[in-house]
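First the structure, which I've put down as structure tokens, then a few questions once you've had a look.
Note that this complex is displayed minus one protein chain, with the remaining chains in position.
Let's look at chain A:
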Amino acid sequence: MQYRVRHITKYAYGAPVSLCYNMAHLLPRDTEHQRCLNQKVRIYPLPVYQNENTDYFGNQTFYFSIQEAHKKLEIDVTCDFDITPIDLDAYRAKSITSCGQLRAFMQSPRTEAEHLAKEYLLDSPQIRRSEDLRNYAKEIFSDEKNVLKATLEFTHKLFSEFTFDPNTTTVATPLEQVLAQRSGVCQDFAHLAIGCLRSVGLPARYMSGYLETLPPPGQEKLIGVDASHAWFAIFLPELGWVEFDPTNDLMPSDQHIVTAWGRDYADVTPLQGVIFEGGGSQQMSVSVDVRRL
């Protein structure tokens, strides 16, 4: 399956900004199931300095700095992807580890991959393990249960108990509040799931990217209606990292496009940095368009 993704981020400032330094996680990365065919980045105003790199997690970064006064900043990224569907049946067939076993492996890692997976078991900038999170998840992840089955069950639990509501949270809403109010957006659900998994001793990481949305039958798809998406992955010794999407109650196969992964949102913030002078009020708008080629 081939896709073209266009992601436009716009900032409008109340007063001119004289200087800015930005680090973006907006470029796609290659994965086992995904290949980037080509990519185009256009930034306005033209940066005086720009540089592409690979970060600690293997994600592509794009760094730029603008030195001319500007009241508007626009970053326009277009990428074409080729995605090989993930064979979920094969996953189910191969999955053998139980929750109890995985917890034990994490206590005494046997392989390089297991040692490294411990990074995703610990607290991270935006996700802290807690007793509340553990209590919410512990029954499902009982020792004898198969990890893959349990995580599917847990994904379904989140999907059915939580309401998608963009107006109840921000990027800074703590997990405890999301858990208490039972609502949020994809990023909250991904963080919550990761927090629960880590709290019961299982390693989980944050996935950031896009999701193809299909229009209702018979209607033309509108441009720009898509959005960035977030989900999570769990580490299994026999399969590596396996992805789950609690917002849509499914395991991604060929409709999820990955831009970056990390311990949580803070590791893969789409655009971070500082601006000098001006700024004043600041408005951001994002438009994402995912379509099949």
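Assume a contact is a pair of C-beta atoms (placed from the backbone, for glycine too) under 8 Å apart; a residue touches a chain by one contact, two chains touch by 3 or more; residues count from 1.
Criterion: contacts and distances are computed from a predicted model.
Trainee: Among "Putative circularly permuted ATP-grasp superfamily protein", "Penicillin-binding protein 2", "Sugar ABC transporter permease" or "Ion-translocating oxidoreductase complex subunit D", go ahead and choose the protein name stored in UniProt for the chain not displayed.
Mentor: Per the UniProt record, the undisplayed chain of the complex is "Putative circularly permuted ATP-grasp superfamily protein".
Trainee: Which listed residue (A:A93, A:A172 or A:L214) would be found touching the missing chain in the intact complex?
Mentor: Considering all chains, including the one not shown, the answer is A:A172.
Trainee: Among A:P125, A:P166 or A:P215, which residue is in contact with the omitted chain in the full complex?
Mentor: Residue touching the absent chain, from the options given: A:P125.
Trainee: Since one chain has been left out of the picture, which residues of chain A touch it in the full complex?
Mentor: 11, 20-23, 48-49, 51, 53-57, 63, 65, 67, 109, 112, 115-116, 118-119, 122-126, 171-172, 266-267, 269, 271-277, 279
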